[in-house]
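What follows is a structure written as structure tokens; I'll ask about it next.
The complex appears here without one of its protein chains, the remainder shown in place.
As written, the chain order gives the labels A and B, with residue 1 at the start of each chain.
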Amino acid sequence: MDIFLQQIINGLTLGSVYAIVALGYTMVYGIVQLINFAHGEVVMVGAMVALWVITALAGSGTTLPPLVIVLIGTLCAIPACMAVGYAMERIAYRPLRNAPRLAPLITAIGISIILQHLAMLIWSRNPLAFPQIISNPVFHLGGATISGVQIAIISLSLLMMAALTLLVYRTKLGVAMRATSENPEIAGLMGIDVNRVISITFVIGAALAAVAGVMVGTYYGIAHYTMGALLGMKAFSAAVLGGIGNLAGAMLGGMLLGVVEALGTGYIGNLTDLCHVSWISSDLAERCAVDGHVILFGSNYQDVFAFVVLILVLVFRPSGLLGERVSDRA
Amino acid sequence: MSGTPPPLLEAFGIEKRFGGLTALSDVSLKIHRGEIYGLIGPNGAGKTTLFNVLTGLYRADGGRFQLDGRELSGLKPHQVAENGIARTFQNIRLFANMTALENVMVGQHMRTRAGVFGAILRTVGTVREEERIVHRAHELLAYVGIDRHANTTARNLPYGDQRRLEIARALAMQPKLLALDEPAAGMNPTERQALGQLVSRIRKDGTTVLLIEHDVKLVMGLCDRVAVLEYGKKIAEGVPESVQRDPAVIAAYLGTPRTKEETPA
Partner (left out) sequence: MSDTDTSFLKSRPAVWAGVALMAAALVVLPFALATVGTAWVRVTNLAILFVLLSLGLNIVVGFAGLLDLGYIAFYGVGAYAYALLASPHFGLHLPFWIILPIGAMLACVFGILLGAPTLKLRGDYLAIVTLGFGEIVRIFLNNLSQPVNITNGPQGISLIDPFRLGSFSFRDNQTFLGLTASGPIKYYYLLLVVLIAVVIVNIRLQDSRIGRAWVAIREDEVAAQAMGINTRNVKLLAFAMGASFGGIAGGIFAAIQGFISPESFVLVQSIMILSMVVLGGMGNIFGVILGAVLLSFVPEILRYTVQPVQTTLFGRVLIDPEVIRMLLFGLALVLMMRYRPAGLWPSKTRRREFAPRNGREGR
């Protein structure tokens, strides 16, 4: 099996999800310079609602084809997440628009905690199996395999990115959004309803998050009330990697982070196998002879990559690959 | 051979560009000990940019400057400050939520030494130093005439007093050169006059002053020498009377009748 190609495929799949979630962070940041820390929880809500609906429909003995059931689940998740996104902006963030930066960040932490524990109350504190009702054919590609779900995730993501790009660059709403992000005051003077534009931005981001939630749930086969936090952090890292506030950056950053994570996880064990240097000590050589490998950092360090990327980017290129400058000087 | 001591501040060929825009080109100047040196010029001439270069906030793209014979170009703002240049800001930058007294106490930071351990153990030395800091802060507030406001939060001070507080805070750094960026901006004529007197007194008490000012009258009355910037270039320098007669200056800056008779709005 071709590990490299396989990890690239897996990486692009995950990367598509990161990119979709990262778009939510970056759009909101672009418009109100706020890191919506609770965005990951919206993804979780999306996954949970979809899981709920799909399980209910699948268990009801309906004759609907499985693909339609998943579609209905997604279509229920989207408005639910949009509502959450709207409420979040309206109730928690809008009143703080001119507050010191710390305030919205702490509010976001509060919202995260609330959403997580509400989800835990409604659904469960245990991981839930995401119903696998659609058949998932596996295709061979070179020395690797790609599943139907993976193809669906990647192509659907690309589709949504294209749609969002069209929305931002080809519609009146997009113009209003870009104007607001340039300068909200001037945009307001030009007759743009800035509050409405900000609300819509949150809502669009939340809709994307809902789809991402269904994708992750389907891909991993489980959903859990804490799934949003880590995913959110990774997507945020992706947005920073690409250059926060920049749409193309979020897409690029997401894909890149997915691939880095997949390749890293795939190779780190082999790269840090001390048996490559077993000559440094006879103890080590002995262990290698018995176990074959003495791995310093294994694939259980998977979640470290995103954070390391985040820290490296912020330290060495805070503007990200394509974005504005974020360090704090007058 | 000359009997005059070397100048306090010397700048040679300072250049500063922002992207394609040249903000300063080949600006050289000398400020002598004990003088009030004025820097004037129309809006956007590069006065504040020069200020920011001389105080380390901007890094010059070319040229160098030294204070008291010591090379300061390329140093960070706090290093420039340590070497003896203190400044005020055009758009007042006080520690807005600290009291006036606390602001001046912060100003003494680099002239005092107490560290973490001294503070934690509250050593005799630290306590004495702290007393000295408070005492000196009151002195400085009295010097600029606002000691009655010592315990007022800086941002609640009347505007003119905020300007004065900024000067007191800068003086707390015991600078060799005090750089004032439009200290009279937004003041009424009475306040301006009082400010002029304060600046004269600061000089008389031994601190050299570099002054950016819009109000030509104030500058001409106060300064020993004046330099005029236009489009990032120094177009004239000298005693106020000769600068005022300089045709280049008249054309660039004093040329129109409106600015010639400039009065505070």
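Simple rule for what comes next: a contact is a pair of C-beta atoms (placed from the backbone, for glycine too) under 8 Å apart; a residue touches a chain by one contact, two chains touch by 3 or more.
Because the structure is a prediction, the values reported are computed rather than measured.
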item: Among B:36, B:67, B:100 or B:133, the residue in touch with the chain that has been omitted; value: B:133
item: Candidates A:233, A:248 or A:285 - the one touching the absent chain; value: A:233
item: Given A:109, A:141 or A:289, the one touching the chain that is not displayed; value: A:109
item: Interface with the undisplayed chain - residues on chain B; value: 55-57, 76-78, 81-82, 86-87, 89, 92-98, 102, 105-107, 109-110, 112, 114-116, 118-120, 122, 126, 129-130, 133, 153, 155-159, 162, 169, 173, 186
item: Chain A, residues in touch with the chain not shown (by the definition above); value: 35, 92, 95-96, 99-107, 109-114, 116-118, 120-121, 229, 233, 236-237, 240, 274, 287, 294-298, 300-301, 303-304, 306-308, 310-311, 314-315, 318, 326-330
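Here, only the chains that are shown with their structure count from here on.
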item: Averaged-CA centre spacing for the pair chain B and chain A, given as whole angstrom; value: 51
